[in-house]
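Below is one structure, written out as C-alpha cells, with a few remarks after it.
== subunit A ==
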Amino acid sequence: MNKSWRWLAVIIIIVAVLAPLIPQLIWSFTFRWYFPSLLPGVWGTQAWEYVFSKSSRVGEGLINSLNLALVTSLFSIAVGLPAARALALYEFRGKSLVEWLLMVPIIVPGIVVIMGIHILFIRYRLTGTFLGVMLIHLIPCIPYMILVMSGVFANYGTALEDTARTLGASSLQTFWYVTLPGILPGLLVATMFTFLISWSQYVTTFLIGGGRIITLPLVLFPFIGGANHAAAAAISLVFVAPALAVLIFISRSLATESSIMGGFGRL
Partner candidate 1 sequence: MTTVTLQHLTRRFGNVAAVNALSLEIQSGEMVAFLGPSGCGKTTTLRMIVGLLLPSGGDILFDGKSMLTVPTEKRGAVMVFQKHLLFPTLTIAQNVGFGLRMRGLPQNEIAARVTEMLELVHLPGFENRRAHELSGGQQQRVALARGLIIRPRVLLLDEPLANLDANLRLEMRELIRSIQQELKITSIFVTHDQEEAVMLADRVALMFDGVLQQFDAPRVFYERPLNAAIARFYRSENFLSGIKRGSQVETALGTLRVTSSDAQPDGPVLLTVRPEDVAIGAGPDNNRITAKVTAVVYMGTHTQLQLNVDGRAWRAEGPADFTAQPGDTLSVHLPDKRIWLLPTES
Partner candidate 2 sequence: MQRLHLIEKLRVPLMLAPSLLILTLLFVGGLVVGLGQSLGYMPVIGLNNFTLRHYVDVLTDNNFLQSLWVTFRIAFFSTLFSTVLAVAFALILRETFVGSQLSTFMFQVPLPIPHLVAANGIVLLVTQSGLIARLLATVGLLNSPSDFPVLVFDRAGIAIILTYLWKEVPFIGLVVLAVLKSVGPEFEELARTLGAGRWQRFWFVLMPLILPGIVSTSIIVFAFIFASYEIPLLLGVRFPTTLPVWAFNNYRDPDLNLRPEAMAVSIILTVISIILLVAYRRLARYAVTA
C-alpha cells in the first residue's frame, strides 16, 4: 500500500471519528455560541448543572441503564454460553434449524415482535417492570452472545480441555483453569456487545418500560435535534462515557484475536 495513501487514511479515520464527538464536548460547556464563531462566546456549566439536577432524571437513568445492561449481560452469558459451546463443538440432528432459530433476532427485523410482545406483556403485567424490560433486551443480546462465543469456542477447540481431564482435573476445575482463561478475551468482547446493546436500547425500553423505567436513551431522546444543544451534548457525554471505558478494556483483543470479530463472518 502506498505510504501517502496510508497517511491520508489515518487522518481521515481520526478526523471522521472525532468530528461528531468534539462539538458535543464543546456544546456541553457552552452558555452562548452564536454563528459563525468557532468557539462559544460565553462558556458555562449550566448544562452540567442540569445533568446533575434531580429534575433532569439523568442520575436515575444512568443507574437504571447500568443495572439493566449488567443484569442483561450476566443473563446472556448464563444462557448463551452453553448454547454457543453446543453449536461450536457438537454435531447433532437439526443443528442448522437451531442455529437459524438462535440467529433469527439479528436478521429478522424485530419491529413486529416488539409490538406483539408489548401486548403480551401488558396481559402478563410485565410492562413497567425491570424484569419485563430485561426480557425484551435479551432478545437481541442472546444471539450476539452466541454468535461471538460459538466462533471463540470453535477456535479454542477441546484439545487443551481433554489434556486437563486426562491429567485429573474435574469438569469444574477444567472450566475454571483451562476453558475460562482461554475464552476470556472473547467472552469480554461478547459481554461488551450485550452490555452496549442493552445500553443503547430506546424503542424497547420506551414501550415495555411504559414510562416507569427511565434509562439514559429515554432521557436523551427528546433533546436530540431540539433547541437545547448544551443539554443534549452533556447528557450525550454521560451516555457515552461508560461505553468508551468498556472499549479501552477490550480494544486489544478486538484487534488481535481474529476469532472474535470473525464470528460475524459465519452468519
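How were these candidates chosen? In short, all candidates are chains of the complex that A comes from, given by their letters.
Everything below uses one rule, namely that a contact is a pair of C-beta atoms (placed from the backbone, for glycine too) under 8 Å apart; a residue touches a chain by one contact, two chains touch by 3 or more; residues count from 1.
It should be emphasised that the depicted structure is a prediction, and the values quoted were computed from it without experimental measurement.
*Asks:* State which numbered option touches subunit A in this complex: 1 or 2.
*Replies:* 2
*Asks:* Which stretch or stretches of subunit A touch candidate 2 in the complex?
*Replies:* 1, 5-6, 9-10, 13-14, 16-24, 27, 35-38, 78-80, 82-83, 85-87, 90, 92, 98, 101-102, 104-117, 119-120, 135-136, 138-139, 142-143, 146, 192, 196, 199-200, 202-203, 217, 220-221, 223-225, 229, 232-233, 236, 239-240, 243-244, 246-247, 251, 254-256, 258-262, 264-267
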